[in-house]
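Left out: one protein chain. Kept in place: all the others.
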Amino acid sequence: MRKILIAAAAVMLTAGASLFSASAADKLKVGFIYLGPIGDLGWTYQHELARQALVKEFGDKIETTYLENVSEGPDSERSIEQLVRAGNKLIFTTSFGYMEPTLKVAKKYPNVHFEHATGYKRDKNMSTYSGRFYEGRYIQGIIAAKMSKSGVLGYIGSFPIPEVISGINATILGAQTINPNIKVKIIWANSWFDPGKEADAAKALLDQGADVIMQHTDSPAAMQIASERGKLAFGQDSEMIKFGPKAQLTSIMDNWAPYYIDRVKAELDGKWASEDTWGGLKSKLVVMAPYTNMPDDVKKLAEDTQAAITDGKLFPFKCPILGQDGKEVECKGGDHLADGQVLGMNFYVKGIDDKIPGK
Amino acid sequence: MQLVLEKRAERSNTIALVSPLIAIGLTIVTMSILFAILKKNPISALGVYFIDPLTDSYSLQEIAVKATPLVMIAIGLSLCYLANAWNIGAEGQFLVGAVAGSWLAVKTQGTDAGHWVLPAMLLLGAAAGALYALIPAICKVRFGASEILTSLMLVYVADLFLDYLVRGPWRDPAGFNFPTTAEFDPVATVPVLIEGGRLHLGAIIALVVVAAATVLLGRTIKGFEIRVVGAAPRAARFGGFNSKQLVLLTFAISGALAGLAGIIEVAGPVGHLQPGVSPGYGFTAIIVAFLGRLNPIGILIAGLFLALTFIGGEQAQIAMKIPLDVTKVFQGILLFYVLACDSLILYRFRLIFPSRQVSRGAG
Partner (left out) sequence: MELAEAIILSVLAASTPLLIAATGELVTERSGVLNLGVEGMMIVGAACGFGGAWLTGSTIIGALCGIFAGTLLSLAFAAMTLGLAVNQVATGLALTILGIGLSGLIGAGFVGERITPAPHLHIPFVTDIPLVGRILFGEDGFVYLSLALVIAVWLFLYRTRAGLVLRACGDNHISAHALGYPVLRIRMFAVMFGGACAGLAGAYLPLAYTPFFIPGMTAGRGWIALALVVFSSWRPGRLVIGAYLFGAVTILQLHAQGAGLGIPSQFMSALPYLATVIVLVLISRARTGGSTAPAALGTVFVPDR
């Protein structure tokens, strides 16, 4: 019996191996590591859409594989390595927590190229990429201040990391250009994705007087609650208008497709090199969903602001920036904060009456 | 006519030998049906799950890496379960051990500490795990509170405590506020055994634990006491075995092993402390303990087998786009079948026909 099994296994293996080698010669294999399920309607969903765009763009020249629900612990290193061993030559790891594992695998396989999202460590064969989501937040802040009757915004944060903190700050800075006394209430969900908690947080914020909800979490739960209560909200990562047709003002959409297409093309042309990409509205890495449910003058203001940022005429973190203590923050980028300062931002600007957890 | 279950006079040894095979066979059949429903070729799927990971050294190493914490924790759990003490909180003890050992790593970070750091971390991890496990044990022994529920509740507390530490006081100052400690120094890292792979010292430690447990259970008085207290409590009382002391002892050992597994995992494959450092090892280890029939060698085999299914499941995702949920279904079904088949060791079925008013012993 055992001999039959081994023979069968051998047959299967050679068959499988020949299948692999035949295709490896022709196609570029591109792999993706996803944090959540592709159906999360948020962060992972957007990466998946970009992957599908790749398939559409390059057709037969590439073969893509993805692993979803890969937790950021020790298993992720194995998942990345398994993609490498399956023949993938360009691998996208789509969450901060994969940084160390990606680095380790990258050191092991110098001929494979890695793209790590939202991280800060690179190598000869490992790039990083992320989006200037804070540009979109600034615009949202302006819209929110205009549309809010109570002057109180509600913010559902995931974790107090710089990306989220800079988003909150950008929102307030934008809002303060319309209403210098704008207030914001912040609740931390301690998760990127927890619909139940996000719904509860949205309810709590609304109950406490906020009438515009913004989120840095991934599910449409908050939009749903806002919609139920006739309030307004901003979507996150992807279009959430289907959950709040009368509630969504706009959404910051992660548009990874152009970047992915760029990188695959470079790989196919043999011109791939390690880079650090931090694109915003200008490079279309960040796209705003259509402006809805607002009067025309607000829409125009939003569009004008978006154009100004895109053209490089307006910087959300234009100096002087005042910290919570009222003192000016050192301005290392000329007339606006340097990228490094935004990437490592761990302070609130003046106007936010709260403390960053863990400080 | 009724089908009833009745206790056998004696354990059936044939069934004991054969039942794992029957269980695996049934599982394979059920999984094949599932694959067919999902429109995947059952034979290739089974091949990717079970055979492919055995074919190259990388996967074999990964199986060992994954199995190491599972086997360590499961051995400890088996001691508890044999003594009829139900430790469900191994996950929490794992985390507490990881936290305690990491404390030393964080404290000595960047200093020129010597090679005593790693052994000290391991000891700390084991000690912390043991202490954490003693909480539900003491609650049971002194207050009669159900250890199943207390140990389970403490898992959540441990998880939240780890979360708090990593997001606050222990956060890597150079880490842009991300919730992780800095990478551990080399003296605080578990050494790798084979260059290029991830197989580490923890695997050797796990094997030592298996050997120790085999000796403990098979050849020592304490081991005998543990087994008797669980299997025949009244006989144990007559024999003067102190069941309360055994509960405390087994929980402490189990907690120590879980805590040790925790710090080894953090100081080894992961390299730093972060939330989500355990993908449910503490709970999976419970399955391993039962699959291994609470026997050290059995647990070693079961741990390797279950690790094989994890690795195979990931490869199936890549090679055949089979969703990861299938691995969970497989593990659940396997456990069901193993438990069911195993029950036939102690019990058997009988058909009872209704007897017509025959006055038995009417005398």
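Letters A and B mark the chains as written, and numbering starts fresh at 1 in each.
The working rule: a contact is a pair of C-beta atoms (placed from the backbone, for glycine too) under 8 Å apart; a residue touches a chain by one contact, two chains touch by 3 or more.
The structure displayed is predicted, hence computed values, not measured ones.
K.L.:
Of the chains you can see, which ones touch the chain that is left out?
P.N.:
Output: missing chain touches A, B.
K.L.:
For the chain that's not shown, point to the residue among A:31, A:74, A:131 or A:154 touching it.
P.N.:
Of the listed residues, the one touching the omitted chain is A:154.
K.L.:
With respect to the chain omitted from the figure, which of B:116, B:156 or B:238 is a touching residue?
P.N.:
Touches the omitted chain: B:156.
K.L.:
Which of A:74, A:220, A:235 or A:316 touches the chain that is not shown?
P.N.:
Within the whole complex, the residue contacting the unshown chain is A:220.
K.L.:
Tell me where the left-out chain touches chain A, residue by residue.
P.N.:
Interface residues of chain A facing the absent chain: 37-41, 45, 69, 154, 185-188, 190, 193-197, 199-201, 203-208, 210, 219-221, 224, 228, 242-243, 353-355, 357-358.
K.L.:
Could you list which residues of chain B touch the chain missing from the display?
P.N.:
Its contact residues with the unshown chain are 4-7, 38, 86, 88, 135, 139, 143-146, 148-150, 152-154, 156-157, 160-161, 163-164, 167-168, 283, 286-287, 290, 323-333, 335-336, 339-340, 342-344, 346-347, 352.
The working rule: only the chains that are shown with their structure count from here on.
K.L.:
Centroid from C-alpha atoms only, then distance chain A to chain B, rounded to Å. What do you get?
P.N.:
36
K.L.:
Residues of chain B touching chain A in their complex?
P.N.:
43-44, 47, 51-52, 55-56, 58, 62, 65-66, 163, 167-169, 171, 176-180, 183, 196, 198, 265, 269-272, 274, 276-279, 311, 314-315, 317-319, 321, 324
K.L.:
Given the complex with chain B, which residues does chain A contribute to the contact?
P.N.:
5, 8-9, 12-13, 16, 31, 65, 67-69, 71-75, 77-79, 81-83, 85-86, 96-97, 100, 108, 120, 159-162, 165, 190, 343-344, 346, 357-358
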